[in-house]
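The complex appears here minus one protein chain, its other protein chains still in place.
Letters A, B and C name the chains as they come in the text, with residue numbers starting at 1 for each one.
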Amino acid sequence: MAPHNDSSPAENFTNGFNRMTLQSSGSSSLTVEDLTAELGSSYDSSTLDAPVSHVKRPLVPGVYVPTMCFFDKETEDVDTVTIAHHAVRLARAGITGLATQGSNGEAVHLTHSERQVVTATTRKALNEAGFSQMPIIVGCGAQSTREAVLLCRQAWQAGGDYALVLPPSYYAPLFAPSSQTILEFFNAVADASPIPIIIYNYPGAVNGMDMSSDIIVQLAQHPNIVGVKLTCGNTGKLNRVVAGTRKLSKEYDPKNPDFLVLAGSADFSIQALAAGGHGILAGLANIAPKACTKTIELWNQGKHTEAQEMQEVVSQGDWTAIQGGVVGVKAGLEKWAGYGGYCRSPLPRPTPEQSKNWKNGFKDLIMLEKSL
Amino acid sequence: MAPHNDSSPAENFTNGFNRMTLQSSGSSSLTVEDLTAELGSSYDSSTLDAPVSHVKRPLVPGVYVPTMCFFDKETEDVDTVTIAHHAVRLARAGITGLATQGSNGEAVHLTHSERQVVTATTRKALNEAGFSQMPIIVGCGAQSTREAVLLCRQAWQAGGDYALVLPPSYYAPLFAPSSQTILEFFNAVADASPIPIIIYNYPGAVNGMDMSSDIIVQLAQHPNIVGVKLTCGNTGKLNRVVAGTRKLSKEYDPKNPDFLVLAGSADFSIQALAAGGHGILAGLANIAPKACTKTIELWNQGKHTEAQEMQEVVSQGDWTAIQGGVVGVKAGLEKWAGYGGYCRSPLPRPTPEQSKNWKNGFKDLIMLEKSL
Amino acid sequence: MAPHNDSSPAENFTNGFNRMTLQSSGSSSLTVEDLTAELGSSYDSSTLDAPVSHVKRPLVPGVYVPTMCFFDKETEDVDTVTIAHHAVRLARAGITGLATQGSNGEAVHLTHSERQVVTATTRKALNEAGFSQMPIIVGCGAQSTREAVLLCRQAWQAGGDYALVLPPSYYAPLFAPSSQTILEFFNAVADASPIPIIIYNYPGAVNGMDMSSDIIVQLAQHPNIVGVKLTCGNTGKLNRVVAGTRKLSKEYDPKNPDFLVLAGSADFSIQALAAGGHGILAGLANIAPKACTKTIELWNQGKHTEAQEMQEVVSQGDWTAIQGGVVGVKAGLEKWAGYGGYCRSPLPRPTPEQSKNWKNGFKDLIMLEKSL
Partner (left out) sequence: MAPHNDSSPAENFTNGFNRMTLQSSGSSSLTVEDLTAELGSSYDSSTLDAPVSHVKRPLVPGVYVPTMCFFDKETEDVDTVTIAHHAVRLARAGITGLATQGSNGEAVHLTHSERQVVTATTRKALNEAGFSQMPIIVGCGAQSTREAVLLCRQAWQAGGDYALVLPPSYYAPLFAPSSQTILEFFNAVADASPIPIIIYNYPGAVNGMDMSSDIIVQLAQHPNIVGVKLTCGNTGKLNRVVAGTRKLSKEYDPKNPDFLVLAGSADFSIQALAAGGHGILAGLANIAPKACTKTIELWNQGKHTEAQEMQEVVSQGDWTAIQGGVVGVKAGLEKWAGYGGYCRSPLPRPTPEQSKNWKNGFKDLIMLEKSL
């Protein structure tokens, strides 16, 4: 954690580069050639210049949206046109920032080169629409420390501003006691990453591994670890993390905290704010960016009754998103926004009945969204 | 759910009695003799008259405490003297109600007759100390519908006012789809119970079974189901339950709601209130009843900043209670209140180091408690 | 573990009696009156004399059947007539022993007094049919050490010969490290139990707690712990337990081992024998006692090809039993044996389609059974 203008990606990058000896020769070292290669021939090389003109985009309180990844309905190829359209639509709705390569972005369905295409396309679309200051968070979790670092480097090259990192879990039973392995993993990645790290606590995605408030606060002391997304839904933990990390700051400015604490789901937006949280990074905002933003604004303006009423509509809509997941949210977008398509195989395409139920499940929320 | 003065325990009791044919003859029917027998020779029969003079104790918003059960350090027999002392201490601290036979009360370590002794002792102690209006909630979960009903009847006989019921889970893989079995279970128990039911959603205690907001709202329509305790920590669900059950009321009075929604842990007290919840039923209040109560009072008075500051101390203290569980909370009571003792075997007695850590873990909270 | 003729229930009983101070006075001590009381007015007191004429029934290799508990279809009261009929039918089919109060016996749906009725009825039926030498194993697991001991005493009083004990799990996160709490629990119960203990390893029934071969072998050194039922299906563990416990014997007689290792499901009968196991304690034998017995006989006679062929029919039939559980096995009995009825609420009654599927699922096995 550090005042953001203190973090120098280039510098960290070099440190990390040396520390991880990623450039060392040998049969499997990851050279710049590898990296370029991984980006693939289909990758718009112009984005490779992005880092050069890499401007600092602060991580401030608000609503961050883990964008969907869209695919051609026939070939399942990445649909960059829709990805760009969706990103701009969200930006115009007034959200604070975007996140690529999350569960909603089907990161686990993409190759490294495709991930680059998605992030670079999003960055480019935002810039061209006049949102060059809007930050992009990129999912960079991996099982090995070096692949996580590689993903952070690739995210930076594609124009990402922050890396959202899940803890490794595949070999969890073999980890060192008291989460020592988790601490070392995050510190090593933060040391080597060219962009600041946001911890991602989502037990459902990592075999139930749930990071404690103690560990998160401990990791927050690293100058290149600047926030956390709590998808566990544990607002007691969120409250402890806010209190514990605030104490690390010389002076705490709730409008620009050194360590940003975000709720991972829209159905506990004001609950998170009540506990001292700073906002949300939530999939439902793909469907209703204005409603999610307005709910938080109302609360921050002290209009708690109105905020609570709006939260109830958001929470009910989120229940549909939680049950339908990325398949349901895409069906909702298709029905209410005219685009969305399907997830990559093997994720199923919704049955007519499912589509109908999901459309109805989002109805009240959409009515609210359109009224804003 | 029903205006509480509409619910007639005696009437429900009779209905249930007939419906469940609990009095039918046969090799295994549960007769009144059985019941009396189950109460055991050590059971103060005077409490059997309690129902006769059973007064109505409303279930209002506030702080409910799942009391500990105390045991003789040598024999591990139930220590009724300490149970009475603790109940009165909590009542004098200003809490709203008590709950016996929860996880903190080691219900799974008690025989039916011992459970009766604990509840009757608590009722008697409260009455003698001038708290005859304070309601007692009694844990009555069981795997079979008829045992759950038996526990509700025994709770009523021992002076309990409400029954806190966990869903059955042992044979969950064999249940009917879409939670039909769970719905039928709760409705059957509510039909037969002489006292109103409070649904207990605690996945950690029932093999991960997590009741949805849809099911809880559906069950809330039963006239004898009057509340829910959400220990899952899911405040999004809590928000949906509050919204869904409010709609069932002719007119909604937040100070006396028809369906009471309680947070199951003190570390999300104000988060629950922000979501429309009515209070907590939380183990930490055994340690710091005043701090838990004050946090909620401050929030309800609109003093959100002060409430948030106090919540942070409560949440940090709760972290110790969550990690140490009933073993740690008893160690804390022993260190800071001079009583507590140990849990029943096989629960271990804390090591000196554990006792020290737990004492320190509660320190800030105790300092706050003593300042109130 | 000890040569069985060395174990003296009476003696152990006294030891345990004193150690557990179960007779100590006090508000909650469990007195003999309590015990009798718990047996209930409906309990045939004649069985109380059973212990007096308690004969030694050896625990030998073979097929043990966890019997179903049967209920009146209207009242759900325990149906002692069918319980007796079923026990005798199984005994006549040539099985080695019976077990009451297991998952198939719906122990979690029975009160203590009902459990006594079931075990006493089974003992009485076997005696009257000329099977007075057939041992009865009784499920006696509980969360507290003292309740487990009480259940062992009650099992002994009702005519049980061995106690099948699950480890406690409700408060598992609070247990002492390295399974110290589990070791102390089993040793304490074994010290106090009037009948020998059989360890029950069934992770699915205890929140995933899975006892290791190391712990089981360590517990096998207790003179009153004489066997294990492995429902985990881990035949590698079974192989380690057989090897580890054999080493504890002065001389090992596979026909009468000091420590009996049983497979908990019929679908790995010969696999368990191949690994050195001694037999099975499996629910499927309620449906096909002869097939289960014959499969093991063939293997022990060295007729491995025939045994493997029969095992395949048994395994396929067991797949139906595993999926339908106690609900499906009862449906199968009803269809193929003319009795069975339903489980206690809230377990659902099978739909016509389920009944049909389960009947068909057992068809090949039943054909085999009838041919034997």
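Here is the rule we go by: a residue touches a chain if its C-beta (ideal position, glycine included) is under 8 Å from a C-beta of that chain, and two chains touch if they have at least 3 such contacts.
Everything numeric in this text was worked out from a predicted model, so none of it was measured.
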> Considering the complete complex, which visible chains touch the unshown chain?
Replying inline: A, C
> With respect to the chain omitted from the figure, which of A:62, A:139, A:168 or A:257 is a touching residue?
Replying inline: A:168
>> Using the document's definition of touch, tell me which of C:156, C:268, C:342 or C:358 contacts the absent chain.
In response: C:268
>> Need a quick check: the contact residues on subunit A for the chain that isn't drawn.
In response: 21, 24, 26-31, 33-34, 37-38, 40-42, 72, 74-78, 80, 103, 106, 108-114, 117, 143-147, 150, 168, 170-171, 173-176, 180-182, 184-185, 188, 205, 207, 324-328, 343-348
> Please identify, in ascending order, the residues of subunit C that touch the omitted chain?
Replying inline: 213-214, 233-237, 239-240, 242-243, 265-268, 270-276, 304, 308, 311-312, 315-316, 318-319
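FYI, only the chains that are shown with their structure count from here on.
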>> Strictly by the touch rule at the top, which chains does subunit A share as contacts with subunit B?
In response: none
> So, what's the distance in Å between the C-alpha centres of subunit C and subunit B?
Replying inline: 34
> If you average the Cα atoms of subunit A and of subunit C to get two centres, how far apart are those centres in Å?
Replying inline: 52
>> Can you pull out the residues of subunit B that are in contact with at least two other chains?
In response: none
